[in-house]
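I'd like to ask some things about the structure below.
All protein chains of the complex are present and in place, except for one that has been dropped.
Labels run A and B following the written order; every chain starts at residue 1.
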Amino acid sequence: MIYFIWFLILLTVVFALLSVHLKDLLAAVILMGASSLVVSMLFLLLQAPDVAMSEASIGAALTMAIYIIVVKKTERREK
Amino acid sequence: MIFYVTSLILIGIGLYAIIIKKNLIKIIIGLDLIETGVNLLIVSVGYINNGTAPIFSKGISASMMVDAVPQALTLTSIVIGASELALAAAFVILLYKHYGTLDIRKIRSLKW
Partner (left out) sequence: MIRSIFYSLFLGLIIAAVLMFLVAFPFGQNKMGVGQYYLDNTVKETGASNVVTAVTLEYRGFDTLGEMTVLFAAATGVSLIFYLSDEEKKKKKRENNRTKANFVVRVGSRIIFPFVILFGIYIILHGHLTPGGGFQGGAVIASGVLMLYLANPDIQIGRNKLLVTEGLAGLTYVLIGLAGLFTPAKSFLANFLPLGTPGFILSAGILLPLYIAVGVKVGSEFSGIIDDLFSTIDENGGEE
């Protein structure tokens, strides 16, 4: 179990770092949503199922969709 | 303890993105990371070792549960954060229409 927690935490930090570092904004936004999804699993392990559901449906899905629309409307590359 | 460190790392990455990056979408990604980190911090403060989720069912008594107040606060915080980020997205689209760029160095009214 402790290895699973370590794996999830590693995944969160790597996704967050990549989403800040990548020049492709679409990939960055998608990685931001993936990081939120992994954090929602961490919420579940912290015995907070309500917060986990809310984070998975709002933080991961809706926020990511809104930002994909923004990237579609503006430009995709960070210069 | 490891959850505290994770949330502090997330807050640090978000602050770095806000301060150093020059792209508006990257700045908003930083805001989202800070929000996620703070939510994780608040929920992990309320955790108790070997506790169960604060929902009553057969064989679960109140003495086994984790603290419910941080979870209720985080629940509202996530919804508010998402709506704020939607408003920020609308402003980003408006700025791009007006100036034709996402670089804050080229947007005159945001120069600092």
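Rule of thumb we're sticking to: a contact is a pair of C-beta atoms (placed from the backbone, for glycine too) under 8 Å apart; a residue touches a chain by one contact, two chains touch by 3 or more.
If you're wondering where the values come from, they're calculated on a predicted model, not measured in any experiment.
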Query raised in the report: In the intact complex, which of the presented chains make contact with the chain not displayed?
Result: A, B
Requested in this report: Check each of A:Thr12, A:Ser36 or A:Thr74 against the chain that is not shown and name the one that touches it.
Outcome: A:Thr74
Report summary line: Note that chain A touches the chain not displayed via residues 49-50, 52-54, 57-58, 61-62, 65-66, 69-77
Report task. Could you list which residues of chain B touch the chain missing from the display? Result -> 1, 3-4, 8, 11-12, 15-16, 19-20, 44-49, 53-57, 62, 65, 67-69, 71-72, 75-76, 78-80, 82-84, 86-87, 89-91, 93-94, 96
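The rule is short, and it goes like this: only the chains that are shown with their structure count from here on.
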Query raised in the report: How big is the gap, in whole Å, between where the Cα atoms of chain A centre and where those of chain B centre?
Result: 11
Query raised in the report: If you look only at chain B, which of its residues touch chain A in the complex?
Result: 2-3, 6, 9-10, 13-14, 16-17, 21, 23, 25-26, 28-30, 32-33, 36, 39-40, 43-44, 46-47, 51-55, 66, 71, 74-75, 78-79, 81-82, 85-86, 89, 92-93, 96, 102-103
Query raised in the report: Where on chain A is chain B touching in the complex?
Result: 5-6, 9, 12-13, 16-17, 19-20, 25, 28-29, 32, 35-36, 39, 42-43, 46-51, 54-55, 58-59, 62-63, 66-67, 69-71, 73-75, 78-79
